[in-house]
Structure formats: structure tokens, C-alpha cells
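First the structure, which I've put down as C-alpha cells, then a few questions once you've had a look.
A single protein chain has been omitted from the complex, and every remaining protein chain is retained in its original position.
A, B, C and D label the chains in the order they appear, each numbered from 1.
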Amino acid sequence: MSLYSTLLGFFSFLGYPLSNAAAYLFESIFLLLAASLSLVFMIYLFRKYMARVQLRIGPNRVGKFGLLQLIADVFKLVQKESLFPKNRDDLPYRIAPVMVIIGLMLAFAVIPYGSFFYFGSLTVSDTGVSVILLFAILSIMPIGEVLAGISSRNKYALLGALRAVAKDISFEIPMMISVLAIIMMASARTSAPLSIDSIVVTEVLPYGILQPIGISVFLVAMIARASYSPFDMGESDSELITGFSTEYSGMRFGMFYAGLFGSILLGSFVVSLFYLGGFNGPFSGDLGAVWLGIKALILVIISFTVWLSMPRIRIDKFVNFGWKYLLPLAMINLVISGALTLMTGW
Amino acid sequence: MKSGEPGALVTTLEKALTWGRSNSIWPLTMGLACCAIEMMGTQASQLDISRFGSEIFRNSPRQSDLMIVAGTVTKKMAPRLKRLYDEMPFPKYVIAMGVCVIQGGPYVHGYSVVLGVDRVVPVDVYVPGCPPTPEALTYGIMTLQKKIRGETDR
Amino acid sequence: MTADDSGQPNRGKDGRTIFNVDRDKLLEFMKGMKEKGYDHLSLITGVDRKDFIEVVYHLHAVERNEYVVVKTTTNNGVVPSVTSLWSSAKWEEREQYDLMGIKFEGHENLKRIFLPESWVGHPLRKDYDLGNVQYINMDSDGEDYATFDEGDGW
Amino acid sequence: MQDFIEINFGPQHPSTHGVLRLKAKLDGEIVKEIEPVIGYLHRNAEKLCEMTFYADNLVYFDRMDYVASMLMESGYLEAAEKILNIVPPERVLWIRVIMNELSRIASHLVWAGAFGLDLGMLTPFFYCFAERDKVLEVFTEICGSRQETNYMSIGGVYQDITPGIVDHIEAFLESFPKRLEEIYKIFVGNDVFISRNKGIGVMSREVAIDYGVTGPMLRASGVNYDVRKAEPYLVYDKLNFEVPVSYKGDNLARFLVRFEEMRQSVHILKQAIRKIPDGPFFNPKAKKSMMIRLRGDGEYYARTESSKGEFGVYIVADGGVKPYRVHVRSPTFKNLSVVQELAKDQMIADMVAILGSVDLVFGEVDR
Partner (left out) sequence: MIEVKEPRRPIPIIGSLKGMLIVGKHLFRKPVTVQYPEVRQELPKRFRFRIFLNLDECVGCTLCEQVCPNGSIHMQSVERENPRNKRKIYPDVNFGTCTVCRNCEEICPTDAIYLTHVFETSRTRNSFTYSPEELAMNEDEVKK
């Protein structure tokens, strides 16, 4: 029972091919709405959380508790003039922010959300190779950022893009290797170890407990992926203005801004799925999605605290850290989990 | 006008857009001199400008709506200020903070200070004081909000 | 203040030893002072006495905590540079050149420090005409130039 | 043949703390050469001082180091009162010491917050400003203005310090050290902060003295030199305090020296607030109606220890009601000139950290 089949049943009066199309359409709309709403909520949460941690109040003039603040921001960004730099590389400049936002939305489609009462499983797309698909989609966003930096012909943006590239290549390999360890462990129990859903469903203990090294490597990689402090070298407010997005204005900038927060949310979902048991928990048949949400929310709050309290790490130190510490740690993790699987058969 | 007619829809839409514009003013970090510290004070916990939606001080002129010219504009700085203003996308606003930017302030008899930033860029709201207290600047921002909504022209 | 060419010290109102040194012997005298342990050149300033310019050096021995003042005078505004002895003179001399119009012979980069290169006159001179307003604008390379044309700059 | 990226930082750039322009040549991430260009806040204060009465000149001195205006005022008055031959009464000296140290705390707090922002730490800025606001509340209560106080006048202060204000300061001194330690721990309790600052921007003792660097930057390079001890002014010789010194000379040392200075300032304040004697708060020779009639003679150079370093005021008088020549030895002007030495062959991120550690205030650099 999934959201798709629920919708299919709902639209069954239209006849087969039409009902199928309608179900897909509405599912996509549902996903887009939910993703954008959660993004808006994320940004609101971040602002409120930041304000409270900094002994302030945060937005409270627009709507009750400032809940409509983000709507106002969107209204403003929409009517802002979108400037184009004179020497830009036109096509990449235009598609870069779109790539970021599309990559983000696609990634949300691959994640299994668990089930929720009447609707059943909220997962949108359940393929047998969702792990590969997810990480393929995740690597679209950095391309968008790099394109943005190079195509705007701005020295600050270029430097930001260069930093982003250097950062991306130094954390992606450890991230993949630590996921590999999970797939390896999962393959002992499930016939479809490349499907996130089956990895989560068949786990005995959350992998975070089995692989303490793995979770730390993956967490660092996810922070770097979302590129907030301490790993916001690509944007680095105080050094490179705003890095690769320096030349962007209006809604195009809004897309980058949403992309940043989307990455945090996405990262929290992925970490809680892989390492913290995802939608597993008491009554997961009905409350699976709620469990996932709670776990992700806690991770989001932790990310915000890291963001607000950490200084920016230097780019060469991060590259060093990625290749000299993260990569060997991920390898060690792989070996240990292999040995663990062999010995215990988990 | 009856509701349902296109005119009413346009008015409502315009109202909504104006509402959005007036409630989400992102200032550019344009700290020049003394007033910059009080501008930071406005941003800080005591007065917390984020309550009005002006939380995000953007460093890039491309992403900001409001230029708070905080501090003396010297003749050497004026061309740069003009360029930064030109780099901002429409709709954009300018608040002249402090007497130095209004009419030259304490340096009115000197040789290297621009006597009023309105000679360089058009100004929407003038906030006198040397420096204006964070409350006074907040009042200035509220005046700007009112001006955007068309409620005041004084 | 009488110019005392003998290099004999006298005391000022602030109780500090003042050496009046001839301009031609200044560099030699300063070398001797540096060897005596005056390793910190605290400030260089010029005083426009209308018919001549007085250049004042404040030297300080950090370890021994001794403080002396060296004064020299110039009629044509040319004084030997002491940048070879103290690096801090680099900017101090540029500042005095900019505002007071003292030319330091031997300074490798004697450019104006505050005002653009094409500014006419030296503002701290007593005969500087404040009524003759100059404006500054920026050329396409981002360098400033001064102009008397009100329409060109700010 | 190598190509360098030529880039202009500023004059309006978040890392430059105001209006500094850095012409930088970059080899990728590494800064090969920087040339600071200043003068974007040149407000001709020295010229204007020649055109204004002695008492009114405080307006311009307030706005020189605008985060520590009390220190500027007392620095100017050290010279101006000698020129005008007016001796302030005993009580005034103590009030000025209290105001100086409060101002020093405020200035260092602004620096700490901005330094955090430079390194990408968003939160300590707000804690520092919340504490600074408490200092400014004291200022508002005592003289009615937050930042540009214009509190001290020739031969005294404008308004007396009342028991209520003393209580207020004492309450602040009670709560502040605890908060200071908390802020301190947010910084040094962070691994990344230490690694970003330790061994970065090392300035040797010789370079520091050669470039005329003073204040916390000089003391971080291992020179025990503080004007408050070397040439005591006001009543600093009657107070018991230590001068913090570090021999490391790097960014972290400057950070630690400034924080230790804040602790010492609290220590000074605690003594001064108890010892403050009774008496008049201005010299009757300089009563208010005399403000535009005071005449000075001679020339005087007074140096004081501002929060940035040795702040010197050189006044030449010609017997008139306005000074003949005023020159300011601004500490930041010299501290900035050493940056091009320190930032050579460093990463961009380190250059920003070094600039932050200098504690730049452009009102004072450009005057």
C-alpha cells in the first residue's frame, strides 16, 4: 500500500491509463508541495532558532509568530529584478540555479518516507537501486554551483566555484565508501541491498550503532555537502562576498538559498535513514513517517547549532582532512564492518 | 469595484506584492563609519531588526533591497557608493543614516566629505542623529515600510 | 620657537627633550639616534609656520622607555627621508606629503595616501583655500582622480 | 610565467571592517602581494580642529575611534588641558579612568564579535554586542548618548557621576566577568578556531617595533609596553593592574591578550569605583560660559593608551581660542601598515583573519 496505489484507487473511475496518469501527476504535485512547504518551514525554523540562540526573538511582525515571513520573502524575491552580468556565459548562467533546485527536488523523490496511517507508504519512487539513484542525483547540485561560479565571470564567484570543486572531490569518496559499508552489511540480509527501503526495513540495529566511524564520516560529508559553516568555503561570507552566487539576484538567488536549506534537510533525511533507523520505531506501520520526521528534525537542529557556533575551516586544511583522515577512516570502517558481517552474520 | 472583476484581482495582487516588499527588506552591509556600529547594534540582540524581516544582511549588492548608508560618505568613497547602488536590482531603497550622510554633519566645513548622500544616490528616508540610536534607525525602517505601502510621504 | 642649529637639547612644555637639528644633518643624526637604541619612530608631523615648515619626529626607545623629540625646519618643503631607518616612516611620510606637502627625499613610494594623486594643494597648509572645492571621481580602471568640475564628480 | 588573479577587496567588503581597499595579487588561493589603499574615510578632522574652539574639538575626537570615544576624549584632553593650563580636580581623574576602562571593554567586545564574524562564527557577535549594550547603557545614563558620548569637557566632565550610576556599574561588573568567560570559551573551546589562529600571521618583536605597532598587537609580540605603565597619566599609577604579554606573536596571542585586557579592565574598575573621591566635577576656571574663550599657548604631545594602542595628540597653540595645529598619532594607522608584511604568502582566509586581528577602525586610520 503506497501513496501511488491510494491515488490510483481514488482515480479508478477514470479508467486505467488516465487514472495512472492522474495518480502520477497528483503524486508529483504532492511531492513538490510537501518539499517546498518543508523548505519554507526549515528556513523559518532556522531563523527562529538562530534568533533564540542569539538571545533575540526573530521574525514576529508578519502573521502570528512571523509565520508568514517566508511568504513575504518569496513575494519580494519574485518581483525583484533579475540582473544579468554583462560578460556572463549565458546558458550556464541561466540553468545553474535551476539545476540546483531540480537536483534537490529529484532527490526528495527517491527517499522512502515510511508509512502514515491511511495513505500507506509515502515513498514516491521505489526502485530497486535507489541508493545509486540518490547519490547520482545528489551530485547534480554541486555541478549547478560550480556552473554558477564559472559562468558569472566574477572573480569572487570564480574563487568560490574553485573552492566548491576542491571541497566536493575531497568528501565525496569517503562518503561513498561509508555507504558501501552499509550496503555490504545489508547484503547479508536482503536480496535488494541497493534499495534504501529494504536496507532500512531489514536492519537489526541502526547502522549508526554498528558503525560509529561510518556515521561520523558520513555526517561530516553531509555537512560539507550542504556547505554551511564550518565547511562553507564556497560561499564564505566574510571572504568572498557570497562566493558562487555573488552575481545572482531575485528568485535565482532564492533558488540557491533554498538549495542550501534543502541540502540540510536532505542530509538529515539521508543520515537518519542510513544510520539512525529511519522510519523504524514503535508503530512504524502507522507512524513511520513521523519517526523519520522526528529523527530528521533532531539532526536539523544539531546542524543549525554546528552552523551557528563553528568558524570556517580553511580550504587547504579541509582538503587535507578529507584525503588524509576521512578517506582512511572510511576504509577502516569498511574493513571493520566487513569483518563484523563475516563473524556475526548481521 | 465588485469582487470577481479583474481590477479587484490586480489590486489584491498588488497589495500582496507591496506587503511582501515592505516586510522583507534585506539590507546591504554598507558600514562606512561610526553609524555602522549602531547599525550593527540594530542588528544585534537588543533591538533585533529581524523582527521586521530585515534579518539577512547580504554582502552582495545583487541580493539586497535596502542600502543603509551608515556613516560619512567621503568624496573618494562616493563613486564606489554610486556603483554599489547601481549594482542593486530594482526595487531598491536607500536610508541615509546619521547627519553626515544627510548634510555633511560635523564635517560640513571640510574639504573631503560629500555634503549629503542624496547628491550621489536618491534617498528614501533620512534618519538624523549622530549617530541615531538603534531605536531611531528602527523608526526609520518603519517609516520606510510605511512609505513602501504608500501610507506616508513625510 | 627658535631654531637651534647646534643640536643641543632643550625641554618642551611636555618635559621631553627636544633636539633642533639642521636639515642637512638630519639623516646622520637620526642614524646616531637609532644606534643609541631609539628603535620606535612614534610619529612624524609637520607644522606649517607660514614662512617655513617645521618637521617634528618623536622617537622612543621601547626597552629603556626614553622619549625624545627631534625637530627640523625647511623652507622649500624638502626633508631627507628616514624610511631606511624605520619602516613605520613609510606611511607617516606619505601622510605628511599628502596633507602638508613635505617632500621626503629618498622615499621610494612617495604617493598621496588619503587623497587622489591629482588633488591640487595640500590641505593642512595654512594657505590652502577651502573655498575652492574639489571633487573626486573614479575612472574606468577604478583609480580616482580629482577635478574642479562639479558635474564630473562628487 | 605565472599569471596572478588581481582582485580588489573593498572598499566595501565584509572583511575589511569599514572602508579599506586591498589590491591583492592572488596565485589561486594564496595572496602573493597586497597593497592597502586607505583614505576612503578621510574626514579632515585635523583641519577642522584648527577651525574650532578647544572645547568643541571633542566632537571630532569622539568620532575618530568611534567604538571607544571616551578613550579618544581623554587622550585629547590630556594634551588640551596642558595647553590651556587647566588642571582638572581629583575626582574627575577617577571618573575618566572609569570611563576609559568601560570604553576599552566596549571596544574589545566589538572587536571580538567582528573577529568571530570574520572567521565565520555567527553567534559570538550577538553575545558580544549584548554585553556592549550594557556598557552603553551606563554611558547613556551618565551622559545621555550611547556611542559618541561627548562626556568629558575641558577641566572636568559635563555631568557628575551619581550613586545610582555607581550601582549600575557595580552591577555590570558583577555580571560581566561570568559572561566574558562564556564568550571566551565559545572561542577557545573550539578546535577549528584554534587551528585557524595558531601560528597564523606571526609578527616578530623586531618587525613590530620597526613598523611602530603598539597596543595589544605589540604586547602579543612579546614587548611589555603599555603607556599606562610606561608614562602613567590620570591616576593609573595609583591603581593595581597587570599588563598581559604573550611571546607568540600570532593571531591567537592577540586574541588572548585582548581578552586578558578586558579582565584587567574589570579589575581596574573594581578598584576605581571604590576609591573615587568626593569633590567638584569640573575646574571652575573652565566653567561652561568660558567654553569659547579659553586660550592656549605652547605645544604639547600627550600619549595615552587607547584600546588599539598608543594614541598620541600633538597640539600646537598660538595663543588664540583655536588650536594652531592638531596632529593625531593614531595607533591603527601604524598597525595597519604592517598587514602587508604579515599577509604575504598567506591564504585568503588567513589574510582575512589577520586583518581581523588588527582591530581596524577607519575613523582613526583616515581621520
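Here is the rule we go by: a residue touches a chain if its C-beta (ideal position, glycine included) is under 8 Å from a C-beta of that chain, and two chains touch if they have at least 3 such contacts.
Quick caveat: nothing in here was measured; it's all calculated off a predicted structure.
Among the chains on display, the ones the left-out chain touches in the entire complex are A, B, D. The chain omitted from view is touched by exactly one of D:E33, D:E50, D:E90 or D:E141, namely D:E141.
Looking at D:K238, D:K275 or D:K288, the residue that reaches the missing chain in the full complex is D:K288. Touch with the chain omitted from the figure is made, among D:Q159, D:Q271 or D:Q340, by D:Q159.
The residue touching the chain not shown here, chosen from A:V306, A:L327 or A:L340, is A:V306.
The chain that is not drawn here is touched, among residues D:E33, D:D56, D:D318 or D:E341, by D:D56. Counting over the whole complex, chain B has residues 45-48, 51, 96, 99, 102-109, 116, 118, 123-130, 132-133, 135-136, 138-140, 142-143, 147, 152-154 touching the chain that is not drawn. Where chain D meets the chain that is not shown, the touching residues are 52-53, 55-60, 123, 127, 130, 133, 137, 140-145, 148, 150, 153, 158-159, 182, 185-194, 198, 224, 242-248, 252-253, 256-257, 260, 288-289, 291-292.
Within the complete assembly, residues 49, 51-57, 216, 305-306, 308-310 of chain A touch the chain that is not shown.
FYI, only the chains that are shown with their structure count from here on.
Of all chains, the one whose mean C-alpha position sits at the greatest distance from that of chain A is C.
With centres taken as mean Cα positions, chain C sits 41 Å from chain B. Multi-chain contact residues of chain A (touching two or more other chains): 54-56, 237-238, 241. Counting only residues that touch two or more partner chains, chain C has 114-115, 123. By the contact rule set out at the top, the touching chain pairs are A-B, A-D, B-C, B-D, C-D. Against chain D, in their complex, chain A makes its touches with residues 50, 53-56, 155-156, 159, 162-163, 229-230, 232-233, 236-241, 307-317. On chain D, the positions that touch chain C within their shared complex are 8, 38-39, 42, 44, 46-47, 82-83, 207, 209-212, 223, 225, 230-231, 298-303, 310, 312, 314, 316, 324-325, 327, 329, 333-334, 337, 366.
Residue ranges of chain B in contact with chain A, taken from their complex: 16-17, 19-21, 23-24, 45, 48, 50-53, 55, 58-60, 62-63, 65, 87, 89-91.
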